[in-house]
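Worksheet for the structure shown next.
Heads up, one of the protein chains got dropped from this complex, but the rest are sitting where they should.
What follows is subunit A.
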Amino acid sequence: MPADSPPSPHEGPGGPLLSLRGISKSFGAVAALTDVDLDVAAGRVVALVGDNGAGKSTLVKILSGVHRPDAGTIGFGAETVAITSPATAQRLGIATVFQDLALCENLNVVENLFLGRELRGLRLDEVGMEVRSRALLGELSAKIPSVRVPVAALSGGQRQTVAIARTLLGDPKVIILDEPTAALGVAQTAEVLNLIERLRERGLGVLMVSHNMADVRAVADTVAVLRLGRNNGVLDAAGTTASQLVAAITGAADNVVSRRAGRDRATADGTESAYGAGAAQQGEAS
């Protein structure tokens, strides 16, 4: 169980768990990623941000074994590894929750959690699976009405929780969340962000791809910015304003987002400038 791993609320003692160096990937003549570095440490949440086409999805697909990089090395723990397939990624302990979640809506929560890795002795150990499901969801403080309802009856946030809980059964060390709060309401977003904090408390390295500056600043420890397939800085989430983030993403301090934020500031007399920029960025992204 992942619960066995020691909780390390801050930087893990062994340096970065997952470290990418000089990753490049092109599709034909299009260079999707050029010489990208990225570090994810145990017990840390790294947000991966960037505008559309910045290479976030390509990077996630490389880490989850869907694509192979053209150049560069991936270090996992102390070793250099080659992630050749989704199965390799899972064996290493890199779990990815894609945006579509991939749940079977006609099956209930327990069946979804254990799909493809059912506990069985002589026959299916349904009691064991239900007990472990309840324990796991309890540890994540998940608000699931019952583990025996079909996933179709759950809200978007609850489904996200089930999808994340399912990856935890594989005892991963790094979890990659692809747009975990996209298409979620306010309360459900807060629920998922709480869940991400709980993953950090369990000592997992979390890489979160997001377009939402407010969410990024709420849970991330560091923010890695990609721009046009290249690194455009790694920022400390706590000491960065939303407008600085937007500047890093768009590549200029003077752009439509900041101009709009400035206009808001002028009318609202400087109150809640971060809020205005965050909202504007959200509007741009969606």
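Throughout what follows, contacts are C-beta pairs under 8 Å (C-beta built on N, C-alpha and C of every residue); 3 or more make two chains touch, one makes a residue touch a chain; residues count from 1.
Note that in this section contacts and distances are computed from a predicted model.
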Consult the UniProt record of the chain that does not appear here and report its protein name from "Histidine kinase", "Ring-1,2-phenylacetyl-CoA epoxidase subunit PaaB", "Xylose transport system permease protein XylH" or "Multicomponent Na+:H+ antiporter subunit B". "Xylose transport system permease protein XylH"
One chain isn't shown here. Among A:L103, A:V174, A:V209 or A:A248, which residue touches it? A:L103
Contact with the hidden chain, among A:T58, A:N212 or A:N231, goes to A:N212
Decide which residue listed in A:A32, A:L63, A:I83 or A:A142 touches the omitted chain of the complex. A:A142
Identify the residues of subunit A touching the omitted chain, counting contacts across the whole complex. 86, 100-107, 111, 115-118, 120, 123-124, 127-128, 130-131, 134, 137-139, 141-147, 150, 152-154, 166, 181, 186-187, 189-191, 193-194, 212, 214-215, 217-219, 274-275, 278-279
